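Only a single protein chain was left out; the remaining protein chains are all shown in position.
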Amino acid sequence: MPATTPFQINRFPVPEIKDLPEDIRNRILAVQEKSGFVPNVFLVLAYRPEEFRAFFAYHDALMEKKGNLTKAEREMIVVVTSNANQCQYCVVAHGAILRIRAKNPLIADQVAVNYRKADITPRQEAMLDFAMKVSAQAYAVGDQDFEVLRTHGFDMDDVWDIAGIAAFFGLSNRMANVTSMRPNDEFYSLGRS
Amino acid sequence: MPATTPFQINRFPVPEIKDLPEDIRNRILAVQEKSGFVPNVFLVLAYRPEEFRAFFAYHDALMEKKGNLTKAEREMIVVVTSNANQCQYCVVAHGAILRIRAKNPLIADQVAVNYRKADITPRQEAMLDFAMKVSAQAYAVGDQDFEVLRTHGFDMDDVWDIAGIAAFFGLSNRMANVTSMRPNDEFYSLGRS
Amino acid sequence: MPATTPFQINRFPVPEIKDLPEDIRNRILAVQEKSGFVPNVFLVLAYRPEEFRAFFAYHDALMEKKGNLTKAEREMIVVVTSNANQCQYCVVAHGAILRIRAKNPLIADQVAVNYRKADITPRQEAMLDFAMKVSAQAYAVGDQDFEVLRTHGFDMDDVWDIAGIAAFFGLSNRMANVTSMRPNDEFYSLGRS
Amino acid sequence: MPATTPFQINRFPVPEIKDLPEDIRNRILAVQEKSGFVPNVFLVLAYRPEEFRAFFAYHDALMEKKGNLTKAEREMIVVVTSNANQCQYCVVAHGAILRIRAKNPLIADQVAVNYRKADITPRQEAMLDFAMKVSAQAYAVGDQDFEVLRTHGFDMDDVWDIAGIAAFFGLSNRMANVTSMRPNDEFYSLGRS
Amino acid sequence: MPATTPFQINRFPVPEIKDLPEDIRNRILAVQEKSGFVPNVFLVLAYRPEEFRAFFAYHDALMEKKGNLTKAEREMIVVVTSNANQCQYCVVAHGAILRIRAKNPLIADQVAVNYRKADITPRQEAMLDFAMKVSAQAYAVGDQDFEVLRTHGFDMDDVWDIAGIAAFFGLSNRMANVTSMRPNDEFYSLGRS
Partner (left out) sequence: MPATTPFQINRFPVPEIKDLPEDIRNRILAVQEKSGFVPNVFLVLAYRPEEFRAFFAYHDALMEKKGNLTKAEREMIVVVTSNANQCQYCVVAHGAILRIRAKNPLIADQVAVNYRKADITPRQEAMLDFAMKVSAQAYAVGDQDFEVLRTHGFDMDDVWDIAGIAAFFGLSNRMANVTSMRPNDEFYSLGRS
């Protein structure tokens, strides 16, 4: 049984866009203009404006940042760790973004289920091995992990980026699962043709 | 790194269709005629004709059988347990079949990641709870599980069906992961529009 | 509390041998003639004739097949993975067969509890390490596993055999646990003297 | 072997306070003035100013927010989930804060190791059960969890707070473990007398 | 590969019986006289006389003690928890003792693999559920466990006995696995006819 009805996008009250603080309303209207719809994560988190601002500032710092990881690679990290955490919203929404970023309609479903069998490079597989270790057993991360990543050409800033993305979406996965955040129907087919 | 190159569909030799025993060749040609392509599972398993015959006989006995479970429900069991087992082939291929059987472009991705958040009925959620228990800790299945299923209207034959499907695709998941069976590109977009 | 009474061999109805389809009845009578009793797995699965035929065809394709694995080695795989899956029927019944095949009254109990401490060769230990990986985390099987097996003299067909046996008995373990299939009393003492 | 030497507080470069952006420098100087020392989390995260700002904005939104959870209860959530995640920095630093907030020199060590044996109320134990579920298996959070929390007097905003704190410190735990963030010596004895 | 050769009973030096302290020598000679052979646990642990004395004093205090648990029930606890811990020595040796105590040639193999399917009473199943919880997650033992046991007629002393036996053999299992303690061949067939 869905924890939400077709008319609900999560368990918590959803504010009206018009009633939101101006900065949050503007961000939401901007994403709506660009995407053609408002991803539900914006509406669900807007229930808590301060957390909304921190969440998206953190998101942008990690996902819009310059660096050696491509935008598609960042999305791969999100999709892989989110499926391990069984987060429906993040796998569906970021799967769509990954397909678009990578211009590849297959890659998101491949990495979501088992990245070891996906059409990715050995460097990307090492990146995802590390992201999964951060997600599932960060306590055991040690010198050896840093050395493996270095042999694949990652520098210390790349390591921070991988870890940061895996850690941040771990937070996102948990909030999406607790709120029963529903992926917008639009995400499922984006980037598939 | 993919264990297979774009020209490979798995780690093992793939026989030519024309060289296969007649019954196997006929089954493959029939599915090709119906689907427009040959799902790779047929070509990979044809390497072992006797196992091929037993595999598809078992498959048909469980998936084509009459009973109270709809065909879409049977596919839900496959998709849910296969994602837990991280079987790329089964999630992608049976996700396509589920979308078609359920006439619902969203349902496969929903149940694959977290069936507890999917647009399904309480009866279907109980079915999937049990399927996951069979898949992950069958040793602990007991009277209480049978009673929960009965309160949702399942009879003993339904229980056998759920268990059989979860158990059979556990076999399938393991063979697909060991062989690195590659899902056909066609599956990803089937049933999405 | 046993889920079955002394007069029951599982939770589901058990057909009369005389009422079974001829091919199934003949197989059961043949095993009875050879063994002196009818192993309960035949009677339990006969409740579903089509699944019965597929199950034993699959079983024979893997266990009666020619190849580099000895019959005793195939039974070791069954016993080790079945104890990890807590399947009483398979450990007890195939433990008996292993003792007979290996002409060794100790080996079945040794490998069931901890094959790392059993009187087996390093090659057999590598075989069982791989069988356990297929059983418990097939998603992570990769190039490295194939290389370890090759250094122990296994070829690709042997790898398929090991994986197939572990995967097939994973199915069998789950059905035995869900049905509460009871091992025949005869199995416990077979091959012990 | 410590991944850091006595002169290092983590694996990454630590910026000079004087070289930091003004807002970050001011926040650090303010906490130094209040506490008498600069907790290392400020110096480690200052390596990434944008993430620093988002991190502490998120932290304050959850930990300084008004609501039904006391400040001590919020710290209990941090200490319990951080020990499960084996995060040395968070257990030591927030253990100190918990002792101070609760005016209880024993409570931090009690809940860190096993909150089920700590001097807390049944309501607090239910809060921590839920925080641990969010931390370890958020995918399974469902109606039943919300009902248990309601019977203990928690409203929906309290549930969001508990989940948010567990999720946010899950992020923090992962970054502290990857960076090998070292707890300041001062934390160990704070609030013990 | 066995960690021990046929001539070794464990990884550590084995003292000559004649060189042992008198009390230890006497205990060993007494068990040899009674059983017809010296169980290897006596010879392996005799390498450390003080630990030997403490070990068997603890053993006797729990296993020879008067109380509501029968001797067969105490052995059931040993066999069930030892198989979960994959301790070959304890499953084989105490399986033999259980068959003798229970005058039942089937019971040891039944409970070792899956006690939920064994010919035991509901009271015994509750006892073994609790023993497994003590063995695998004692940190979560709470009021509810005590209440379940009470409804099955166990008093507080029985609870201590169950916990003590599970805990003590957890120690024994770990020492047997680290030393690679080999079960004597005699144990395998004892009590089977």
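Chains: A, B, C, D and E, in written order; residue numbering restarts at 1 for each.
As a convention for this text, a residue touches a chain if its C-beta (ideal position, glycine included) is under 8 Å from a C-beta of that chain, and two chains touch if they have at least 3 such contacts.
Because the structure is predicted, anything quoted here is derived from the model rather than measured.
Looking at the whole complex, which visible chains does the left-out chain touch?
Across the whole assembly, the hidden chain touches A, C, D, E.
Which is it among E:14, E:30, E:61 or E:148 that touches the chain not included here?
Within the whole complex, the residue contacting the unshown chain is E:61.
Just name the one of E:20, E:41, E:69 or E:87 that touches the chain not displayed here.
Hidden-chain contact among the options goes to E:87.
Against the chain that's been left off, what residues of chain E make contact? List them.
Interface residues of chain E facing the absent chain: 3, 11-12, 47-48, 50-51, 53-55, 57-58, 60-62, 65, 85-87, 134-135, 138-139, 141-143, 146, 156, 159-160, 163-164, 166-168, 170-171, 173-175, 177-179.
Extract the touching residues of chain D with respect to the undisplayed chain.
1-3, 6, 82-83, 86-88, 91-92, 95, 105-106, 109-110, 112-114, 116-122, 125, 177, 180, 182, 185, 188-189, 192-193
Take the complete complex as the reference. Which residues in chain A touch the chain that isn't displayed?
Residue positions of chain A that touch the missing chain: 139-140, 142.
Keep this in mind: only the chains that are shown with their structure count from here on.
In contact with chain D and with chain E at once: which chains are those? Just list them.
B
Since chain A and chain D are copies that touch, just let me know if over half of their interface numbering is common to both, same, or not, different.
Same, since over half the interface numbering is common to both chains.
With centres defined by CA atoms only, which chain is the most remote from chain E?
Result for max centroid distance from chain E is chain A.
Of the pairs given as D-E, A-C or C-E, which one copies A-B, with over half of its contacts the same by residue number?
C-E
I'd like to verify one number: the distance from the centre of chain B to the centre of chain C, where each centre is the average of its C-alpha atoms, in whole angstrom.
Each chain's C-alpha centroid was found; their separation is 23 Å.
When the centre of a chain is set as the mean of its C-alpha atoms, what distance in Å lies between chain C and chain E?
28
If you look at chain A, which of its residues touch at least two other chains?
In chain A, 3, 86-87, 114, 116, 177 touch at least two other chains.
Are the chains arranged, by touching, as a line, ring, star, complete graph, or other?
Graph shape here is other: it fits none of the named patterns.
Which of the chains touch, listed as pairs?
A-B, A-C, A-D, B-C, B-D, B-E, C-E, D-E
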